[in-house]
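A protein chain is absent from this complex, but the other protein chains hold their places.
Then we have chain A:
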C-alpha cells in the first residue's frame, strides 16, 4: 500500500524550509501513519533533497502530521536553481512511500 491510498498532503515553503503535511483520509489510519512515517523515515525518503533535519509535529484531533524539513529548497525559494522553487510538488512525492 502507498501512503497516497490513505492520506493526503500539501507542501508549504518559508525561505529554505519546506513543510509537508500528511493527513489521514480516515482517522482510523492516523495511528498507523504516525507509527510508520517517522521524521527519520521522511528524512531518508528525501535524502537527496533535504540537507537539514526533519522535525515532526502531531495533530491527532485532525489525523494530521506536519513535517518541517530544513535546508530543503536549494538555498531558498528566491535563490534556488530547482525547477520547483517552492517545493510545491514534494507532497506528492511523499505520498509514493510504501506503508
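FYI, a contact is a pair of C-beta atoms (placed from the backbone, for glycine too) under 8 Å apart; a residue touches a chain by one contact, two chains touch by 3 or more; residues count from 1.
In the analysis below, contacts and distances are computed from a predicted model.
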Practice problem: Would you kindly match the missing chain to its UniProt protein name, picking from "Acyclic terpene utilisation N-terminal domain-containing protein", "Thiazole biosynthesis adenylyltransferase ThiF", "ABC transporter permease" or "ABC transport system ATP-binding protein"? | Solution: "Acyclic terpene utilisation N-terminal domain-containing protein"
Quiz item: Considering the whole complex, which of A:4, A:39 or A:99 touches the chain not shown?
Solution: A:4
Quiz prompt | Where the missing chain touches chain A, by residue | solution = 4, 8-10, 12-17, 19, 21, 23, 25, 45-49, 55, 57, 59, 61-64, 66, 68, 74, 76-79, 81-84, 88-90, 93, 96
